[in-house]
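Subset of chains shown; positions unchanged.
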Amino acid sequence: MSLDAHLVVRRPAFDLDLALTAAPGEVVALLGPNGAGKTTALRALAGLAPLSAGFVRLDGTDVRALPTELRPIGMVFQDYLLFPHLSAVDNVAFGLRCHGARKGAARDQARDWLSRVGLSGCEAKRPGELSGGQAQRVALARALAVRPRLLLLDEPLAALDAHTRLEVRSQLRGHLADFGGVAVLVTHDPLDAMVLADRLVVIESGRSVQEGPPAQVARHPRTDFVARLVGLNLYRGFASGHTVALDPGITLDAAESLDGPVFLTFPPAAVALFRSRPDGTPRNLWRTRISMIERHGDRIRVHLDDPLAVAADVTAAAVAELGLIEDSQVWAAVKATETHAYPA
Amino acid sequence: GSTATKGTPAPGRTLTVFAAASLTESFKALGRTFEAAHPGVKVTFNFGASSALAQQITQGAPADVFAAASPATMKTVTDAGDATAPKTFVKNRLEIAVPPANPGKIVALKDLANAKLKVVLCAPQVPCGAAAIKALGAAGLKVTPVSQEQDVKAALTKVELGEADAALVYRTDVKSAGDKVKGIDFPESLKAINAYPIAVLAKAPQAALAQEFTQLVTSAPGQQVLQQAGFEAP
Amino acid sequence: MKTISASPRGRVPWVLLVPALLGLAFLVLPLAGLLIRTPWPTMGTRLAQPEVRDALGLSLFTATLATLVCMVCGVPLAWLLARVSFPGLRLVRALVTVPLVLPPVVGGVALLLVLGRRGLVGRWLDSAFGITLPFTTAGVVLAEAFVAMPFLVISVEGALRAADLRYEEAAATLGASRWTVFRRVTLPLVAPGIVAGGILCWARALGEFGATITFAGNFPGRTQTMPLAVYLALETDPQAAIVLSVVLLAVSVAVLAGLRDRWIS
């Protein structure tokens, strides 16, 4: 099963226009900010949102005219949508029965699926009696049970506790590896995306802004959204050799030598802060202002804003030593070896 | 228009007449005559099934005159003490009603005994049914109807629509149906004549007018209007 | 550019379409029968008769008022049955269906027994306030409301039972009293059920005959609604009865077709 789709969905205040392809067996993760159109894209693939234009080809055949129930799909909804009048096991058996299984056989298989997602014992519960995480696992089992050739997963792990999440994730990975179909996965967790997906598609405002293998996307973000997702500072600039001129009039040195428009990234941990201008001549050095200081667990993130918006991670000791406070002026330095440029 | 009339008292006096539905046309005409003769008086009618009217009267309805379609219903009113001395003002006689084409080829009462025909009678509980039983009994006939209708109009409707081949109904009804049914007179009908009693009610707000109205009904001009509709003199 | 529908919702299955069309034909064909028999040429003159217009106006007025009365009392009653548990609930719920089963004429008699001049409550209303209800337009409204209210109550209760209670819980966490929850959450959520109930109620009130003629009598301009006029017309001139029925139908279908879609959307 291969997927080749061009999804155009027009709404009064929102337009989706997305080309999406996947080779057999490939897992594609859709990433993007809230409201970017990820759910809309899945619904369009499923035939639940009418296409304003475009096509959905599965193995070369356009299924645009096919009603949802005839598409070889399985879908996990963001809010599960378990049938409230059926028990967990009957929810899972539902699809199997629609695909022709006998009642007994369907239930046996359904029980099997439930135990695979760690829910033996919850078979007889109604959705109203399940916890959020349990409901999400039932929804996952229900979608997987029909052995779809195109699997559409809308944040399938969001409600799971950290441990179950690991387990279900690795099961899901095994499952996705086994099956020859295509999986399209929406997630907000970069780790989920990295672990599960062969390819990331980043959507913003209904348009694809970056695509590629997870590692490459993580190394070479092309939008602020991706940069923040993978925890990098990202800037657009113009390179001449190792020197990159950024928009606010600052020049930084990068490890790579390039010419023309480039992106430039460095991790927050690569930023060093100084109360006064340090000695020596680190070339990537500028005077700036602290706009906000945040404590994240055991590390401290300092946001700098003027002239360049930069996130810097420093130790608590450094904050105390340098007496860093919001709205004060500091010097920031980045080693050229940690600064990474690539063509824009 | 409906709200305006609600509860608005008539400019002058109002005479309220409760009358059997079968009297609708003739009584409306009589009402107009009465109003013409009594300026400032308005006659309002409450037409309905005699039995329902009797119920309303025994439950204290503010009526002046009650004209029933059978002595039995009038009796429930007099028994309750709501009226005294009812007078019979018209009589009504049965006829056989058949569709204009007369598919059952009926000419006399005995033809109704043919089991192949669909005959409808009124239910024994209503006056025309009681009269039919009397007439058939007098003729020594046993008729099995397909239906015992709630009232004479229902029986007539069945004939009009061709559902029934014949029905025993009143002459007045055959007459009002015009050319949609054909009436066949039969001699036994004389044995089963239904009387219409009229009475002034005991608690009539307009007792004097009520008295005059009943006089109009029994007077010669009144009887003429009623006989035009097919009723017979008492 | 024209929208290409990308989600053709499968075929309408035969096993639903066939009975649905059968049902529709069953409901609509008799109407066709009536229309064929309607003496159209006389239609104009009938409509011009002030009595007909009075009766039609009175019917629309009383049915609408009766529906309002039913809404005001019936929706809270449905809510009580669906949301509050109290001893005897089952019995009360069954009792609400009584006016539905009662032959309307008997319903009228029962109303007379209670609200008539000599009735249980009516006696007191008469002596204390000088109010008598039978044979007045108010009596028509009451008779219609009595017969039509169960339709509203039962269908609204059904809608309330099918509604998701968790929205009401969410409203309570925001500080909404039960009344506010009812007004601002429950009512809008079950609006389609209430509209359906209101339509049933209005239509039933509009077509009501037996209880009205028994309780309110048959006085033109005051208590003679269209069904009563039809009944009298049947006595004297069946054609006229059909014409009057068709008029009643046309008006009610027009009202429903006009209003309902506005409520629904």
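Which chain is which? They are A, B and C, in the order written, and residues in each are numbered from 1.
As a working rule, a contact is a pair of C-beta atoms (placed from the backbone, for glycine too) under 8 Å apart; a residue touches a chain by one contact, two chains touch by 3 or more.
Just so it is clear, the model here is predicted, and its values are computed rather than measured.
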Query = What copy formula describes every protein chain in this structure file?
reply = A x2, B x1, C x2
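Following the convention adopted for this analysis, only the chains that are shown with their structure count from here on.
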Ask   = Busiest chain-chain interface by contact pairs, anyone?
value = B-C
Task = Averaged over CA atoms, how far is the centre of chain A from the centre of chain B? Could you give it in whole Å?
result = 86
Query = Distance-wise, how many Å sit between the C-alpha centres of chain B and chain C, to the nearest whole number?
reply = 32
Query = Roughly how far is chain A from chain C, going centre to centre by Cα mean, in whole Å?
reply = 55
Query = Going by the touch rule set out above, which residues of chain C reach two or more other chains?
reply = none
Query = Which residues of chain C touch chain B in the complex?
reply = 50, 53-54, 57-58, 61-62, 105, 108-109, 112-113, 116-119, 132, 134-138, 213-214, 217-222, 231-232, 234-238
Query = Residues of chain B touching chain C in their complex?
reply = 1-3, 5-7, 21-22, 24-25, 44-48, 52, 55-56, 59-62, 153, 157, 160, 176-177, 180
